[in-house]
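With one protein chain withheld, the remaining protein chains of the complex are depicted in position.
And now, chain A:
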Amino acid sequence: MASGLHKSDVANPVLNWIDARLPVITMMQKEYGTFPTPRNFNYFWNFGALAMVNLLIMIATGIFLSMHYTAHTSMAFDSVERIMRDVNYGWLLRYAHANGASMFFIVVYTHIWRGLYYGSYKAPRELLWMLGVVIFLLMMATAFMGYVLPWGQMSFWGATVITNLFSALPLIGPDIVTFLWGGFSVDNPTLNRFFSLHYLMPFVIFGVVFLHVAALHITGSNNPLGIDPKGPQDTLPFHPYYTAKDSVGLVAYFAVFAILVFFFPNALGHPDNYIPANPLVTPPHIVPEWYFLPFYAILRAVPDKLGGVIMMFASIAILFVLPWLDTSPVRSMRFRPLARPFLFTWLVSFFVLLYCGGKPPEEPYVTISRVAAAYYFLYFLVILPLLGRLERPLPLPESIARPVLRGGGPVMAGAMSKPMEKA
């Protein structure tokens, strides 16, 4: 064998020739074939793979939509309707893309929740987690600009309200807004740059996802017990075990997606966005897409405009420092009897904010938003740092394999005795 070549195990001579020079097959085999994965994942561990698939769906449908879309204020609305009517399966492309964004947020919110509950953000996965938060921010920017493209009433007024937030910044605020708009109001230059950026950002996300997964393959995955695998008895090769398990989740995901696209394609959208944008008519209530509502509620909960903007960004930025705010060495909430109810309360506050964000800014919603927003921050800034010191965690299992292996024994006897199988 010539020197400098990778020693490949691939049997097929052609593939072996390639793999020896560019060991992608070896790499895939190592990272997705034999990759040692904790044996006790539950279905929450499907959501990373689902997010990946969802990103690919968004890129694929987006590229085809762009072939028919016209980024001009006088034509954008009609060009989208033309896609729905005159392009073969154009309605499917467009509804899949629009509802795909909602699915993406459902998936990623669940993915983040998994991280919060099982402590996946803790050492050694801090950077992996922070890359995830970067992905989340990029997703929000992408979705926001995408929603502007059909140039309906909510596109226009949503863009106006959100870009205007930057005017709250002292001194440079108004200049930044003019710069974002490319003029003195949301208009054709705004639409054009948003289209350009909306096309670009998913590829940036793709790059960060690559880093995210690369970092994951250094630390390995966390698991529902939050303890490290101690040896081969604690892990399984990724394939076929988790490829099989991810396939089940993937089909379930497609089923939910299909029900939305085929039967309720506009349920998560706002009817006003089927009215062409009109700078002279302000809709009675300007509401962003549902996945922004929790943060929109935080924005409006603060009486001061600049303060609201700061709190809104802080509510996401705080996730970056979460690994250091949570001082407990125990990862999984299963073993944190005090932190667990506080985390569930945090989840409730998140949904309460989501609900209030869609309501008009009046009582009682303002007060409710304030309480929920206060708790949202309290959990991260006070409760978690304190609990790390005050809480007595439950005893951790010796290893992942022990409780699993004991599954058939007297402790967990009965018909349900294959715990990891059930989920």
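Methods note: a contact is a pair of C-beta atoms (placed from the backbone, for glycine too) under 8 Å apart; a residue touches a chain by one contact, two chains touch by 3 or more; residues count from 1.
Here, contacts and distances are computed from a predicted model.
UniProt lists the omitted chain of the complex under the protein name "Cytochrome c1" (options: "Cytochrome c1", "NAD-dependent dihydropyrimidine dehydrogenase PreA subunit", "Electron transfer flavoprotein subunit alpha/FixB family protein" or "ABC transporter permease"). In the complete assembly, the contact with the undisplayed chain comes from A:N266, out of A:T34, A:S185 or A:N266.
Within the full complex, the residue among A:F136, A:Y274 or A:F342 touching the omitted chain is A:Y274. The chain not shown here is touched by just one of A:A20, A:L55, A:A76 or A:M103, and that residue is A:M103.
Interface note: of A:Y32, A:F64, A:W113 or A:F377, the residue touching the hidden chain in the full complex is A:W113. By the touch definition given at the top, chain A reaches the unshown chain through residues 39, 42-44, 78, 81-82, 84-85, 91-92, 95, 102-103, 106, 109-110, 113, 117, 224, 236, 240-241, 244-245, 247-248, 250-252, 254-256, 258-268, 270-272, 274-275, 284-285, 287, 290, 293, 334, 351, 354-355, 358-360, 403-405, 407-408, 412, 416, 418-423.
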